[in-house]
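All protein chains of the complex are present and in place, except for one that has been dropped.
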Amino acid sequence: MTTNIELPVFTNNSEVELQGKWGMVVDQDLCTGCQACVAACSMENNVPFVGEEDAGYGRAMHWIRIERLWDNTTFPGVKMTSYQPTMCQQCHNAPCEPVCPVYASVHSQSEDLNLQVYNRCVGTRYCGNNCPYQVRAFNWRDYTDARTRPYLTVLQNQLNPDVTVRRRSVMEKCTFCIQRIHGAEDKAKSEGREIRDGEFTSACAQACPANAITFGRLDDPQSAVNKAAAASPSRSRHLLDELQTMPRVTYLTGGV
Amino acid sequence: MASYAKPLARRKPHAQEHEDPRELLMHDPLPRGQMNAMVMESMHETTPIFWVVAAILAVIVVYTLGYDWYVVIMQGQGVTGELRPDYWGVFLVNTVFWIGISHAGTFISAILRVLKIESRRPFTRAAELMTTFGLVQAGLSIFMHLGRVWLVYWMFPIPNERTIWPDFHSPLMWDLMAITTYLLCSTMYLFLPLIPDLAMSRDRTESGWLKPFYKILALGFRGTEGEWKNLTTAMNIFAFAIIPVMFSVHTIVSWDFAMATRPGWSSTVFGPYFVIGALHSGMAAVAIVLFLLRSTMKHYKYFLRPEAFNTIGMLMLLVSMAWAYFYFNDYIVPWYGGNKWDKILQEYTEKGPLGYLWFTMLFVNIVVPWATLWNKKWRETPWLLAIVGFLINIGMYLERYIIIPVGVTINRMPFTWRQYYPRIEIPLTIGTFSLFLLLYMLASRVIPLIPVWEVQEGQEAHMIRKMGKAEVSTLSDME
Partner (left out) sequence: MSETITLLAMFKDFEPASEGIEKLQEMGLTDDDMNVISGIPIKNTILGRPPAITYVSRIGFMGALMGVALGIFLIYGIPYLYPLLVGGQAIFPVPQGLIITFEMTMLGLMGFSFIGMFVDSGFPSYTPKEYTPEISDGKVALLFSCPTGEQEKFVDALKNSGAESVAPVEARQL
């Protein structure tokens, strides 16, 4: 649904630009459901393997998931909706932030992202409960401990050195590949310039064979992200818009 | 003329409802020395069965809270049944349940004292002890729930070198402040009226390890005018001040759920609904505890008379009606429609795989008390009231189970819906119940559970006077 109705904004931080810095556009009509983004994200961010039993129980820890929903399940009219890759929406008014008692989930004003501070997390899991998109994952066990999981001694070579490896009882979620953001920002700062659009991208956007995910700066009107969102305004929507969480991810759906 | 229908004449006359006031505890005074001796004797005479039961409970506590909790801490929360999206499970149900139980003690010792309901006198301490031990179990349950419980001190607002303090935007921090306040204040409120009885125990204990225990805890209390004035002033301040704290504590616990954006949880009626729910389960638990005390402790049949159970039974009936009112409020709004997710959750609760829990909850919370507690004779029967209380507690546990683990199954992203089943939470729950009973049993050996000075104070104030042809009970205002 189009967002050309100016809804009043009932938050106290009107002095912060609502556009923010980093955002994504996900084109559901292009998405093929191949799960390349899921694999790339897990490799980039050291998302642990939980094992067969726990995954079957529902504890898979993927930071992005492809949701498959059906409009009609009776034969012969079985119809699926388009695939919905769901990751942390980096809400401006994130419901997961005020409920953490120890400030482990805070908002970055410089990047307008929701930060999960692993070493501060005490494991109350209120943020996981309160996320309306249910995109937060909890380390239910020591999935990264090579002493209890011998196969990890070999797989430790594939870990990304830029990203922390989390231990048990810590909440985690998609960070918009903040290690890549900081890497690009550091490079740009050392060269004395701003980050160019397209200089880097998130793991999921990089891996998508259909170019369904576009990542970039929302405060640059010429960026690929803004162009993708503006190209088809009739298709763009936010997930769970009625909650006024002001997510940074725009979904394009509904046919060309 | 002779064939007037006389329907009223065919009914049996009402049994004499005006009971003899001399049967009430307040009108059946014994010398204080004799009452003291009775209480001391029931405290120090212990049968072997007591120690057998205590040993069994201790073994259960050590195995569950010692070993099973160790497993939870070392292996992580994965040994519980929680998963995405059901991040909160039975541990939270236990926490809310035990805080609920703890509210009855304050209700009886504070609200009944303020309202000057004299029949509360013999059982205020037994109920207040439930508060303290119930809050201990609640604290344990929430610690079991924390993932990295060894870092729980990060939630305490104390100066530290990390240059970061806890986040008071979070309802969990309000919880911490409120429950800490409530635990400290109700323990102080338990201790204040206990001082004169500890002084009595000190006077009547000649030797053994208990003598220095009573001597130290009695603080040198004698009963001079100044000491009584200070004590009663402090008790009155506590009685008035702990009532709003009691209401605020369970309201704040309910806000853990009401502040969430989940369907079914984000309800504005949760505050008073949870408070009444707490009173419901708490009063029912008091009925069970008083029945157990009356049956097992020597001489307690003198103190805990049917009129005490009658008072509690009437309160149970009243609170069950209030609970039904609030539950109906919380039910009809999503039923009426408008919010798709609330309606889906409601249908899942009633007609889903755990629908029998919902039905059982309504039956035991509403039908059972409404069917049994109208009858005064039944209210005055301790074992019957204890059974009704036990059923109500089952119903209130199911109510919290329906709100938390069943409620988190439905959210706004249908792709994530999954049902929760408890695993190691079951033995840990049994552990908290065993620890509660064990602490209570041990406390009954050490401190007198009947506030004898309050009973004597009440007996001095009551007398029987003749009004017309009847003998009525009169209460003088001696405060």
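The chains carry the letters A and B, assigned in the order they are written, with residues numbered from 1 in each.
Just so it is clear, a residue touches a chain if its C-beta (ideal position, glycine included) is under 8 Å from a C-beta of that chain, and two chains touch if they have at least 3 such contacts.
In this text, all values refer to a predicted model and were calculated from it rather than measured experimentally.
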Selected from A:30, A:43 or A:106 as touching the chain missing from the view: A:106
Listed residues B:56, B:114, B:237 or B:371, member touching the removed chain: B:237
Interface residues of subunit A (partner: the chain not displayed): 11-13, 92-100, 103, 105-107, 109, 246
Hidden partner interface residues of subunit B, rising order: 31-33, 36, 157, 163-169, 173-174, 177-178, 180-181, 184-185, 188-189, 192, 196, 199-200, 202-204, 215-216, 218-234, 237-238, 241-242, 244-245, 248, 252, 453, 456-457, 460, 478-479
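Rule of thumb we're sticking to: only the chains that are shown with their structure count from here on.
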Distance between the centres, which are taken as Cα means, of subunit B and subunit A, whole angstrom: 45
Subunit A residues within the subunit B interface of the complex: 54, 57-60, 65, 67-69, 84, 86, 95, 98-103, 120-126, 128-130, 132-134, 136-142, 168-170, 240, 243
Footprint of subunit A on subunit B - complex, ascending: 75-79, 82-85, 87-88, 145-149, 151-152, 154-155, 164, 166-167, 169-173, 176, 256, 259-262, 408, 411-416, 418
